[in-house]
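Omission of a single protein chain aside, the complex is shown with its protein chains in their original locations.
Naming follows writing order (A and B), and every chain is counted from residue 1.
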Amino acid sequence: METLELNQQPMLCSGHAACPGCVEALSVRHVLATIGPDAMAVIPPSCMAIISGPQPFSSLRIPVYQPTLEASAAAASGLRRALDAQGKRDTHVIVLAGDGGTYDIGFQCLSSAAERNENILYFCLDNEGYMNTGAQKSSSTPHYARTGSTPEGKVTRKKNLTEIMAAHQVPYAATASVGFLPDLVRKVEKAKAMRGFRIITLLVPCIDGWGLSDDGGLAAARYAVECGAFPLYEVEDGRRYTINRERGDRPVADYLALQRRYKDIDSINVAILQDEVDEGWRRLRRQVEMGAEA
Amino acid sequence: MTAAQAPMLLTGNHAVAWAARLARPQVVPVYPITPQTPILELLTDFHAEGNFDAEILTPESEHSVLAACIPASLAGARVFTATASQGLLLMHELLHYAAGARAPIVMANVNRTVASPWAFWPDQTDSLAQRDTGWIQFYTESAQESLDTVLHGFRIAEQVLLPVMVNHDAFYVSHALEPVQVPAQEVVDGYLPPYKPVNRLDTELGSSWGNVVSQEMFCRHRQALEQGMAQALVAAQEADREWGALTGRSHGIVERYRCDGARVVVVTMGSMCGTAREAVDAMRDAGEAVGLLKVRLFRPLPVQALRVALEGVPDVVVLDRNHSPGLGGILHQELRGALYGVKSPPRVHGILAGVGGVNVSPDAIAQLVHTALTTPPQPESEWAR
Partner (left out) sequence: MNKVLIRPTWTHGTTEVFKTGTWRASLPHYVKPPSPCHQACPVNGDIAEWIGLARARDFRGAWDVLTRHNPFPAIAGRICHHPCEAACNRGAYDESVSICKLERAVGDMALEAGWAYESPAAALNGHIAIVGGGPSGLSAAFQLRRRGWRVTIYESQRKLGGLMRYGIPSYRLARKVLDGEIARIVALGVEVQCDHALKTAADLDNLRATHDAVYLAVGASRPKRLPNLPDRAPWLMDGAEYLARSATGTPPALGRRLVVVGGGSAAMDVARSARRAGHDVTILSLERADQMPAQREELAEALEEGIALVDGAMLAAAMPKVGSGLSLSCTRVQFEPGATRGQFTVKPVAGSDFELAADAIVVAIGQDADLSALSQRLGAEGGLLTVGNRQTTSADGVWAGGDVASMARFVTEAIGMGKRAALDIDRVLSGASADTAASERPVGIANIATWYHPKHARAAELLRPAAERVATGLEVQLGLELEQALEEAGRCFSCGECTHCDNCFHYCPDLAIRRVNGGYEVLTDYCKGCGICVKECPTGSMTMREETK
């Protein structure tokens, strides 16, 4: 194999309080390194906010503003406009928000910022639950997953954020994963070079919340993509779909078996999940076709 | 429309919009709500004409408006916004946030009844219910005063690093037309130095805002905020004096109107002051020694000024166009607290007058004063009949 050549600058510091093996810290390390020093980050209450460090220390080398939980996209919009007013139009404003602050409480202002095509680059660090407060469900938690507030498994399906953002016709909406690092870096670089509202949802397996070994985060991240549960794809201008990686033939059951949050899941439900993943791919392919026709 | 030396006929809201334009804010997030909308509409007109350079953004709610204001301000941009009633309430979480962030945002608030039930009438409960949030609060009685006070607001806010709320009553001030002196841009430019905070979100500095603090840090931060409020008191007086020197118009932080020798002083805020002036004039004409103390600066509460103004006055009648359930009239109760322990304290009568936007005429005020003088003062506020 070849050496991973990444054109990066280290923008995350050691000494942060992430759990050992935290995939979120690893993901953010690479997002920040690719974005570089001419940037500011908006980080709402979340694991990332804690990882950002206790006063007076920061683990990020760029300025960070921490808003209230429901306001990330709004705060980022205000910050963006201030920088624009100061002539700093090239300074990136990025958001590093969790799924709670994006799919749920932060959803309203997210939709507005997307509709207004605010020039911000939004990263959703999606660990599929409110992990910072002890792993309760969010609307990003998948079907049948056990969480602190759904001890018998969540009865509803995961909300599809990328599709919702595509429906807002934002310039760029994509999924990515640090388990597929070159693809992640490519997407960050691509989004970085664009203007307007760009959103990348990163799947972040949570060691503690999902029940993985300290070194098991990347395997879960890769199985998620390989089994098709988390397709890697991009949508440009709400229309042009690109699937970045074909699904492999790994069954969804393999992916579930890695995680304590699916322990003892009924085999009927496993079959339902497999069907849901398959149906999701059929829809995705239809969208690729429709985008190509346009 | 261009800035002119001759007075312009403006509503309170339009006067606010003019002040905002002249202050040259860089970021103006804004969301419409009756009866604030003419402020934002005039600003967007100015912007469309090319006379207003700010980044105007229109988020989907007032909460998002203030959420956008705070980091913009922390990045070193001058920020203005306006709201009313429900919008202000929706911002409540962020009002605390902005003050804690020491963000010098200036916000105009049109005092309107608070739901439920639904209504659109003048009532000051909306902003008074925010008195613990750490915002400096002014209550104005005229369009001219609103314009002047918005400009004072930027100067004070940026000096002490606390946000300022300029309140005027729905319709009575917001929609009533009057001749307004709109100052020249150069005058305002001279009056408001550029905003350049030492601590700010800047890639050159690398410093971050919002990381979790310890108990002891939090406590010290609150102490510093309190100091800011003390400085605001001084800054407000200085800003008013300086503006007076530039324009001939000075409003004070409280205003004593015909209080010399008064046996009764009516104390109130906002548009009620205008009505009270008329009532005072009528009673004076009838030989009664009545005066008016207008409270213009409400936060920080100008305790000393209140004590000085009211000590030795036999009776004080407080008119509250607001209501705090279980407490009564807010100005009434705060005044009682401010006057406690003063030598020769007045008898303080608190009246809930005009709550919900009920009209209070000069005659009604005179009647309230006469009735108050014949009844012993109660600790509780009484409803005007």
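In this section, a residue touches a chain if its C-beta (ideal position, glycine included) is under 8 Å from a C-beta of that chain, and two chains touch if they have at least 3 such contacts.
From a predicted model like this one, the values you see are computed outputs, not experimental measurements.
Enquirer: For the chain that's not shown, point to the residue among A:Ala49, A:Met131 or A:Leu218 touching it.
Expert: Looking across A:Ala49, A:Met131 or A:Leu218, the contact with the absent chain belongs to A:Leu218.
Enquirer: Of the residues A:Pro20, A:Gly87 or A:Pro151, which one touches the chain left out of the display?
Expert: That would be A:Pro20, which touches the missing chain.
Enquirer: Among A:Ser46, A:Ser59 or A:Thr162, which residue is in contact with the omitted chain in the full complex?
Expert: A:Ser59
Enquirer: Using the document's contact rule, name the residues of chain A that touch the chain not shown here.
Expert: 1-4, 6, 10, 12-18, 20-26, 29-30, 53, 55-59, 61, 64, 181, 213-215, 217-219, 222
Enquirer: Tell me, which residues in chain B touch the chain that this view leaves out?
Expert: Residue positions of chain B that touch the missing chain: 101-102, 199, 207-211, 213, 217-218, 220-221, 224.
What we mean here is this: only the chains that are shown with their structure count from here on.
Enquirer: Using mean C-alpha positions as chain centres, tell me how far chain A is from chain B in Å, no decimals.
Expert: Result: the chain centres lie 43 Å from each other.
Enquirer: Which residues, counting only chain B, touch chain A once they are in their complex?
Expert: Touch residues, chain B against chain A: 26-27, 29, 54-55, 57-61, 63-65, 67-77, 79, 93-94, 97, 201-203, 205-214, 217.
Enquirer: Show me the residue ranges of chain A that touch chain B in the complex, using the header's touch definition.
Expert: 37-40, 42-43, 49-50, 52-58, 60-68, 70-71, 73-79, 81-86, 88, 91, 108-109, 111-113, 115-116, 118
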